[in-house]
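One protein chain is absent from this view; the other protein chains keep their places.
By letter and in written order, the chains are A and B; residue numbering begins at 1 in each of them.
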Amino acid sequence: MTALLSVKELTISFPVGGVSLLPRRRRVIQAVQDVSFDIAPGETLALVGESGCGKTTAGRATAGLYKAPKGTVSFRGQDIFNLPRASRKPVRRAIQMVFQDPFSSLDPRMTVFEILSEPLKINRMGSAREIRERVQDLIGQVGLPADSLNRYPHEFSGGQRQRIAIARALAPEPELIVADEPLSALDVSVQSQVLNLLGALKRERGLSYLFISHDLAAVHHIADRVAVMYLGRLVEIAGRDALFANPRHPYTQGLLAAVPRIGQGRRKRTLIAGDLPSPLAVPSGCAFHPRCPLAQEICRRERPELKTHSDVAHLTACHFAERKEAA
Amino acid sequence: MIVFLLRRLLGMAVVLLVMSFVVYGLIGLMPGDPIDLMVLSNPGMTAADADRLRALHGLDQPLIARYWRWLIAALNGDFGFSRVYARPVLDIVGPALWQTTKLVALTLAISSILAIALGIRSAIRPGGKFDTLISFVSFAGISIPSFWLALILILAFAVGLGWLPASGMGRPGEGGFWDSARYLILPVATLVIANLGGVTRYARSSMIETLRMDFIRTARAKGAREPRVVLRHAFPNALTSVITVIGVNFGTLFSGALITETMFAQRGLGKTIYDAILGNDFNLALVALLFATFATLIGNLLADIAYAWLDPRISVT
Partner (left out) sequence: MTASAMTLHASPWQRRWARFRRNRTALAGLCVLIGLIMFSLAAFPLEAFLGIDANNADLLSRFDPPSATNWLGHDELGRDVLIRLMYGGQVSLAVGFAATFLGAVIGISIGLAAGYFGGRVDALLMRFTDGIIALPLLPLLIVLAAIDLTKLGFSTDFARSGAASFYRIVLIIALIDWTRIARLVRASTLSIREREFVLAARVSGAGTIRILLRSVLPNVIAPIIVACSQVLGSVILFEAVLSFLGFGIVPPTPSWGNMLNNAQELVATAPLLAIYPGLFIFTTVIAVNFIGDGLQDAFDPRAE
């Protein structure tokens, strides 16, 4: 199986503080470090983790919004950071994005029609008439009435706005959609509708998703595989069922234990202690060690590599990944 | 603080340097050139004489070289001679600087006190009768062309009523203090009226903003009387931002006084620049302009320092 999208050793950092005319040493946040993953055609990979762990940055880089100084993102084998001019638009077009906040991601000065036709015009996808038909098509596909097109975003509810944002992402007929926390700004009652819409689109169109979320219930519903990030690095990546049933990294275990479940009674909870450290001062060795119940001396000194253990499709970055399975 | 001051002073030096170069270059584009003027005034001179003179004064050299020579001399305190007055430029700029400083200082003192008083009074009941009136008057003050205002004042108080002199500065040593003060009344009045509106509006809005804050509500809740709330609690906080705008105004006034000085024949810096440009006295114009720039920059710097001083939340680095 060839990957649709292949991210290799992606590393992204941001300077902190003001900029001066004169060059000087600047502090830098390592937002994403050495992150690698693949997404197959039609597959949904979920990227989970706490706020500030770099999952949004990784997602945006995948959509081509940040240029990574190190690492590659390739789509169908083509490095999206170094595309030849001719294939820039078609490749970029194939990766679209749905943002977290539908109140900020829709231009308040444009009508819905303008918002949806913009990507079609930029990519020269048809005549004015064809564009109009296509936009009318799209608005129906995401379950909004046709008379929405002449209205402004502020006239819609959060769930409706997110549907508009999804329609915009669908407009240039992408193969992969990066959905960055598409549910977290929505009311709980609307979340499942939008999630179902995403699921239906995936089935009907064979879309792939990079689904970024901290909502594990939603992830369980939609994802095929799950990658867990902590302070800019991947700590575990596995098929959905394997990960939910048998999490190996203590951080993943803590995340899963924090989800309340109906009908399972009180389980013994290994909640994660302490707060997320500042990304400016990432702990040495395994970044998780100050909060880890299993931490030993080696965790302070050596950073564990993300590697397979007994199951080839299940990668974990923990010195004690094997032992726990045995236990 | 030291670092902040040094950086600001360095910035000022850069602005002055760039400004002096640009103006030096622009002066070359002014009508008439000094040698042509000499030729005009002396019909016996030939074109060859003119070329020799040009070479003698270094005028045949490229702009950069000439500017460099001027700059080195200026840094050594030699700003050259005024063509019209035939005296060192500094002899003329010095008294002019003093005259303008007098005008500006008086104006700032009077307009700041008035503006703060009016601003506070307006802020006590925003939208009330007094506030509406003052707001209208402030807009009028901002919008009035100052040379026209000066004309109206001359028309009313000098031509019509005959109370005050229309222009001039009085003769020093004659007539005493009151006589020379009479000459200042109309120019200062013009500047105050033109300056008052902006500061009043600023004082008003920062006062209104302060009066809405929680600590004012707390003071009221404690039972402090309204005058005490306004003067003891709100005023010092509002003052900080007013000080800044006054400092910036110092700079604006220093060059803006040009019109008023011209209208009332006050030999200040602005009138000196104006007369120098009209009279092709470009060296004088250049130096006077640099001094005006310097004064403007100092005003901005003082405003920032005062701001940092008064507001404990700001720490300059």
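Details
Assume contacts are C-beta pairs under 8 Å (C-beta built on N, C-alpha and C of every residue); 3 or more make two chains touch, one makes a residue touch a chain.
None of the values given here were measured: they were computed from a predicted structure.
Within the whole complex, the absent chain has one touching residue among A:96, A:160, A:191 or A:316, and that is A:96. Screening A:49, A:172, A:232 or A:279 against the full complex identifies A:172 as the residue touching the chain left out.
Counting over the whole complex, chain B has residues 11, 14-15, 18-19, 23, 26-32, 136, 139-140, 142-148, 151-152, 154-155, 159, 251, 254-256, 258-259, 262-263, 270, 273-274, 277-278, 285, 288-289, 292-293, 295-297, 300 touching the chain that is not drawn. Interface residues of chain A with the unshown chain, by the touch rule above, are 19-21, 60, 63-65, 89, 92-93, 95-97, 99-101, 104-109, 118-119, 122-123, 151-152, 155, 165, 168-169, 171-172.
By our rule, only the chains that are shown with their structure count from here on.
Work out the mean CA point of chain A and of chain B, and you get 58 Å between them.
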